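Once you've had a glance at the structure underneath, I'll fire off some questions.
The complex appears here without one of its protein chains, the remainder shown in place.
For reference, chains read A, B and C in written order, and residue numbers begin at 1 within each chain.
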Amino acid sequence: MYGPLIGVIGAGACSEEVAQLAREVGREIARRGAVLLCGGLGGVMAAAARGAKDAGGITLGILPGPGIQDANPYIDIPVATNMGQARNAIIVQTAQALIAVAGGYGTLSEMALALKIGKTVVALRPQFEIVGVQRVDTAKDAVAIVLNMLDTC
Amino acid sequence: MYGPLIGVIGAGACSEEVAQLAREVGREIARRGAVLLCGGLGGVMAAAARGAKDAGGITLGILPGPGIQDANPYIDIPVATNMGQARNAIIVQTAQALIAVAGGYGTLSEMALALKIGKTVVALRPQFEIVGVQRVDTAKDAVAIVLNMLDTC
Amino acid sequence: MYGPLIGVIGAGACSEEVAQLAREVGREIARRGAVLLCGGLGGVMAAAARGAKDAGGITLGILPGPGIQDANPYIDIPVATNMGQARNAIIVQTAQALIAVAGGYGTLSEMALALKIGKTVVALRPQFEIVGVQRVDTAKDAVAIVLNMLDTC
Partner (left out) sequence: MYGPLIGVIGAGACSEEVAQLAREVGREIARRGAVLLCGGLGGVMAAAARGAKDAGGITLGILPGPGIQDANPYIDIPVATNMGQARNAIIVQTAQALIAVAGGYGTLSEMALALKIGKTVVALRPQFEIVGVQRVDTAKDAVAIVLNMLDTC
């Protein structure tokens, strides 16, 4: 298996500022030797995947639709679930820990599913304050915390 | 098709007080001629289904596990998804509107998925305050609001 | 729980002759007090559900698409999975036994999934000869065999 699988979750459309942050998260994941997992579409998902590719990393995109051609251009390995939002449960099941970057209701559903099955979730610029999600301020901190957590499991 | 499908969501274990409230929600759904849909297990799910049966209603349980024998005794029609928490997406897709009764992370994931696809969600005794979820105080109000909403769609 | 859940599987478009046979299967299921489960769409699914309603039975339709409005008019309880062909696995998991009426590749996938998890499958006018599927000649025999099987389990 390649490095640990870190999920990055966030909205399919986002501000330039949030995209920069997501890209930095992606870069940091790749620098640390982890694999980036996301929902494979645009916004935070594309920015994070782009960041991982900037730093020579590997990206996995688990898509809601029926075809792998929907993946953003930074996805190395697309998975077409054809299951709509139920694919969120597969992202959460597969990721060893998750980093949320801003995000709306879809992201909230993933945070909740992750907490339900006991996975670590950290959040940058969260829209929702959810007990159990650790708020962090920088991409570097976000990645360091989730990787440390995996090391000690 | 039988009456409108109203989803009742909540935790698989709950206090007696929350169970009474869920049972009243179930009764009111049945009295108004709607079908109760839930996750088919214990706690709020069993209490709501029991309430619907008290009032002569019909109950549908969409289960996370592989077998229909896991359904609580108040479920008329069980569906075994064998998909774990991904079954939450099926509950939300099938229900025409949802009523949350208290609830933990699983319920939060369902509220978020419902809001993501534009379904009405009302909440009794919510653990989480989520923008877009209407808080209500009584079972009667909860059912009246969601049925009125369906009538005007 | 209402009576045993018997799945009827077959293509979404079929000849009038196959539809008559499916309708007779649906009628017989209802006459024997079982609940008819199908994929909720047209062809064999609609004919079987219609037959069950002719005889005063109850029908459950597990749909591939995102909305319950896709159900045929003979479905009492629709479930919208939004999972395309993956809903076939839910049909097979939920049905206590299955009756195939003619059918194409979709039906073949359901027969295979059912055999994989050890469920009884009988077939009327099968397109494919699959080891483990019992071929039967009449609707009455099909229903009698699957209900006898459940009684002795």
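Keep in mind that, in the parts below, a contact is a pair of C-beta atoms (placed from the backbone, for glycine too) under 8 Å apart; a residue touches a chain by one contact, two chains touch by 3 or more.
Bear in mind that the values here come from a model prediction, so they are computed numbers and not experimental data.
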*asked:* Among the chains present in the display, which ones are touched by the chain that isn't there?
replied: A, B, C
*Among the options B:A86, B:A100, B:A123 or B:L147, which residue touches the chain absent from this view?*
B:A86
*Decide which residue listed in C:I6, C:L36, C:M83 or C:A102 touches the omitted chain of the complex.*
C:M83
*Over the whole complex, note the residues of subunit A touching the chain we left out.*
1-2, 5, 35, 58, 60, 62, 66-68, 71, 75-83, 89-90, 93-94, 96
*When the complex is taken as a whole, what residues of subunit B touch the one chain not shown?*
66, 82-86
_Interface residues of subunit C (partner: the chain not displayed)_ = 83-86, 88-90, 92-93, 104-106, 108-110, 112-113, 115-117, 128, 130, 132
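Rule of thumb we're sticking to: only the chains that are shown with their structure count from here on.
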*Indicate which of the five shapes (line, ring, star, complete, other) describes how the chains touch one another.*
complete
*So, what's the distance in Å between the C-alpha centres of subunit B and subunit A?*
30
*asked:* If a residue has to touch 2 or more other chains to count, which residues of subunit A qualify?
replied: 83-86
